[in-house]
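Mind having a look at this structure? Questions to follow.
Removed: one protein chain of the complex. Kept in place: all other protein chains.
As written, the chain order gives the labels A and B, with residue 1 at the start of each chain.
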Amino acid sequence: MRHLLSCADLDLASTNALLDLAEEMQQVQSRSVKKLPALRGRTVVNIFFEDSTRTRTSFEIAGKWLSADTINVSAKGSSVSKGESLRDTMMTLDAMGVDAFVIRHASSGAAAQVASWVKAQVINAGDGQHEHPTQALLDAFSMRQHFRRIGAEGFAGKKVAIVGDVLHSRVARSNVLLQQILGSDVVLVAPPTLVPTGVNEWDCEVTGDFDTVLPEADIVMMLRVQRERMAGGFFPTEREYTERYGLTPERLAKMKPGAAICHPGPMNRGVEISSAAADAANSLVLEQVAAGVAIRMSVLYHLLGSEEGAIR
Amino acid sequence: MTPTTGNLLITGAKLADGTTTDLFIADGKLADPASAPAGTQRLDADGLLALPGLVDSHTHLRQPGREDAETVDTGTAAAARGGFTCVHAMANLTPVTDTAEAAEYVQSLGERDGHCEVRVVGAVTKGLGGEELSELGRMANSKAAVRVFSDDGKCVSDSLVMRRALTYVKSFNGVIAQHSQDPRLAGPNACCHESEWSGRLGLAGWPSQAESVIVARDVQLAELTDSRIHVCHVSTAESVEVIRWAKKRGIKVTTEVTPHHLLLDTPLVAGYDTTFKVNPPLRTSEHLEAVREALADGTIEMVGTDHAPHARQDKDHPFDVALPGMLGLEQALAVVMEVMVNTGRMDWPTLVERMSYAPARYSQTSTQGRPLAIGEPANITLVDPNARATVDAEASRSRSRNNPYHGRELPDPIVATIWRGRITYQR
Partner (left out) sequence: MADPATNTPTPQVSRVVADASEVARVLARMAHEILEANHGAENLLVLGIPTRGVHLARRLAKLIGDIEGHPVRLGELDITMYRDDLRANPTRNPARTSIPGSIDDAVVVLVDDVLYSGRTIGAAFDALRDLGRPKAVRLAVLVDRGHRELPISADTVGRTIQAATDERVSVLVSELDAADAITITRTGRA
């Protein structure tokens, strides 16, 4: 595998290899010297056309702990305002001898386009409403740890409910693909106006009825609801959204024993997730953040560790 | 311009109806071959088809305004390469063709630089703003003799403005050519046919109904005003159904389909290659099937290329930001042959009707779309129905390279194009 653009680039073996190595990388995080020499002499450019402190920082730390030279380029709005095309921006950086780009862009497909233009390897750190593969990997990592803690075996047969604005969510798209690889049963729970077209072809269940799904779900993944969606007329009021699709304290109480809560962050407390749920003992939210660095170390190592760049 | 101005005798050409004949060109017109003097320059057309020069109902020439993407010179050269002897220059130029002066300027560019006839299309509304009518009557009366008015690229979405435009152009037998796109159902971010593909790719969708609701409204307004409406680039099964209904009612509606909506489908955008970003978007196979059938049965009576050249810097953006549009002139006949003729859906006389006669009638262009008969203008497209080639975007006569057929093996039919008796393209 040369690039990581989509979870569709992965299979079960490569997914497990990435998750397993992330576990080793978590050990490194507890050392006093957190540096591994694996990517010494490699240059990784984090180019973020859209702000994301969390993802950018976690990629930066991951690169540094693997001894790569990590450079952050904040490109928000720059190329368009200067009239430069995305291709020119990326080709210019590529010509400087970059080994890999970690790219975040507000437009779907931007990472794939860049991969088709540059010599460097490309990791998609979120492209528009398309995909965010490292987020799905760290979600799976946190879920796997949770399943182990409760003595459950693997993902097979587990019910993962992904709740909220699926239409605009790259996290949802990547998670559907990755959870399918891992063998869990995904249920998408969304207001009818926020369901993507053709979702019935996605090999997962789709419903608007959160309360029926909730007591059966092993994982409840709440998606962030963007406030501008309300202005877009996708649902009437925040209050109505919360009542129908929020993880309220009442719903928290109805979760199946051993079930856990995920949220890719940042959370809108009181809208899609109540504070009671966000801070509950079975909330994996902070674990997800902690897993971010380990997963990104694992991805960087697998892609850049060898000249051949192969996940085996 | 290729300066071949002398007389020419084309020998042994087959016409669309299957008969074989010699064609003698003298002074830009067809004359009796028997009257050709000895020593007349000859062109052996044995095994070739001679068709009336093709007419494109829908072309973006980009001049004035975006000469880096295309000029009248390069655009009409591409047209000649594609077998066209006439194109209709759409109004979305800079400045917009919304006055008689602007129309005459485009007309003059065509006369000066054209490798084929350039018919001017005027804007329906000032600056394509969709609000105030342009100088429709002055454009009609100008030297450009504009008969087709279109805000193409934008939809005249205001029903009242549309009604007024239809009513107004009736007095000079004009026609409103509509870019049917409901601006709310298919907003500025819509860049992909709304389908499983848009859902998976995370691209804002453009449902087929965003086209057909406007078509349905417009045919009813045409009925209300007893005026002529033309539906540009029909791309959906629903639109076809509405048009069938309208024709049955006797509503004066004509329609065109682009070559790309006949051949190319939604999955091509899966790699986010912006070459395949076009408005209306590439549709799924059931829509392709519907427009093919409609073109065969005459519900859609003409092919319009919507040739839309774009400079590289306007395409090298993220998919939702890149400009929509693709080249069409050079491969138009090839695509129609591949999809319609070579599959037995359409015969050559019907192809001539769809690609020459109908578009000329549509804009009341008397010099074009004429049969190859003595006394008629010598606008001829010589076609080798068996030649095939792999399309190379770099080999284009267009100034732009956004050719969606690049790398595809297609018919390569055009042997020569003759406009007003002059050879404007020869292989």
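Everything below uses one rule, namely that a residue touches a chain if its C-beta (ideal position, glycine included) is under 8 Å from a C-beta of that chain, and two chains touch if they have at least 3 such contacts.
Quick caveat: nothing in here was measured; it's all calculated off a predicted structure.
One chain is not displayed; in the complete assembly it touches the shown chains A.
Residue A:P37 is the one among A:P37, A:G83, A:G97 or A:G233 that touches the chain missing from this view. The chain omitted from view is touched by exactly one of A:A17, A:I71 or A:A290, namely A:A17.
Where chain A meets the missing chain, the touching residues are 17, 20-21, 24, 27, 31-33, 35-38, 66, 301-302, 305-312.
Just so it is clear, only the chains that are shown with their structure count from here on.
Computed from the mean C-alpha positions, the centre of chain A lies at a distance of 45 Å from the centre of chain B. Only residues 194-203, 205, 271-274, 312-313, 316-321 of chain B touch chain A when the two sit together in their complex. The residues of chain A lying in touch with chain B in their complex are 80, 85-88, 105-110, 112-113, 116, 127-131, 170, 173, 196-199, 201-202.
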